[in-house]
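Provided herewith is a single structure, encoded as structure tokens, for subsequent inquiry.
All protein chains but one are shown at their positions in the complex.
Up next is chain A:
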């Protein structure tokens, strides 16, 4: 190892030493830093936004928050300019634990100047922190740093705010570029390590020696801030945001905030009780449940609908449009991923239209809270699909990103048009693109198999028929929903020759099939297709018979989650739908047994199709193999955030 790594070893050990020898806890502390950071920041963010920075001078944890999130940034705007600016100058420290950043900042500019000055000797006298090599370099740069801090302060307040917090990392990154000529890679790394170490130290000795460590950080941060000076323009901010995203810290939190909450696990009794107290829909839990699926909600169906309908006019906090959609979910009037999503978005549009900001409240925050409460109501009615989760994330993101300068009516209009655009682009527009792609795969003489009633596939088939392609469709269906019958009826009405069968007969008819077209509720980033239960069976048999399987799915349904089986997250339907066979009165073996403790009915709604059964996924971004899903998820989400 030594012989091989010799050239690096010359440079490296010094750097490593820095990290290890400074704090009592070695590397782990630096890696942990990422973790506690967002938490402490989020804990402190509300007070900071309202209270002036001087209020939290005592606690080392109460630091100026990372203002990467605009919702945090806007309130700050209302604060005193000086106080708002001051943390920004400590752009680096503000993100990390820099206890007296706020303390020193609160008095005003000159105090900061003094602080920087004071930091000089301390920083240079810090061999104990293992900065022997660094300290010299830093002390030399200190005068400059003093200058830069000031220069940053002179930045226009709005800009500096946006730039603050977020650009910490970016600053650092950016400064590494201009510094390239001066510092070697090792040196830059050393800087980074030193900063980390300093932070760790600050954590360790809490309020005791913050001056020392923070000083060292200040000096480095000051250094870091320098290159930001000339390019403190708007695009810089954007770049900074982008860069910050790439790094773990703030973007992690960002994502956490955006992402729908982790699914509630219904086997956790205390949480279930808590959730019930909040619930609008009083669902009665089904008694006779399958042990394997305790973690999923299962309610007795059809009992609470009349009760809820009577509540329609009394319900104060709920918007009638949302309420209506919720009841439609509950009764099953709206089903299918796209239909549910569009209905929800239209309801949200209504909400936005009728919204007025309550006095002394902020539009962005209040509306986000409102939407969240509506969403939890919708979840009570029926668990969200992944596509809906994505749409909600989009809406919340748009709300959060609304510029504060807009008036209420402008903001509402912008939001409504955003939602409209999402529906048109991501759902309806995506479908037309998918149809265009998929039709190119249908040839004369094909025998196409589809399962259930996927809307995208139906459009593909109808369009192919309009193009006068000659093909036959096999509609495979399964109990208990028998959605295929609806599709069958529609296809026959349009003059397409169809064959209908049930899923058990799939291996009988697979011989004649040339292509399988399937729909999906969601495509997960490991390529798993999460779809109507039975899709996995169809795909499996098709791949056993060497028939290509094409999945049509809009890209807004993609999700970064991964799933290996159909058990961990799923949705349970009405168990009584299984014991009774619709239209077959002769099948009544299980009548009167539904309450038997030994007998359970399991009505799964979805299953996960492993990616090895899928030949191709047709999305609005083109036709891709399942392995490319994570790429699309990444790209799509970036677009999602920045648009």
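As a convention for this text, a residue touches a chain if its C-beta (ideal position, glycine included) is under 8 Å from a C-beta of that chain, and two chains touch if they have at least 3 such contacts; residues count from 1.
The rule is short, and it goes like this: contacts and distances are computed from a predicted model.
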Hidden chain of the complex, named as in its UniProt record, picked from "Protoheme IX farnesyltransferase, mitochondrial", "aldehyde dehydrogenase (NAD(+))", "Translation initiation factor eIF2B subunit beta" or "Integrator complex subunit 9": "Translation initiation factor eIF2B subunit beta"
Hidden partner chain, touching residue among A:264, A:290, A:406 or A:459: A:290
Listed residues A:380, A:418, A:431 or A:607, member touching the removed chain: A:607
From A:488, A:524, A:553 or A:616, residue that would touch the chain that is not displayed: A:488
Those residues of chain A which, in the complete complex, touch the missing chain: 290, 292, 477-480, 485, 488-489, 491-509, 511, 533-534, 536-537, 540-541, 544, 565-567, 570, 578-579, 581, 583-584, 587, 589-590, 593, 596, 598-604, 607-608
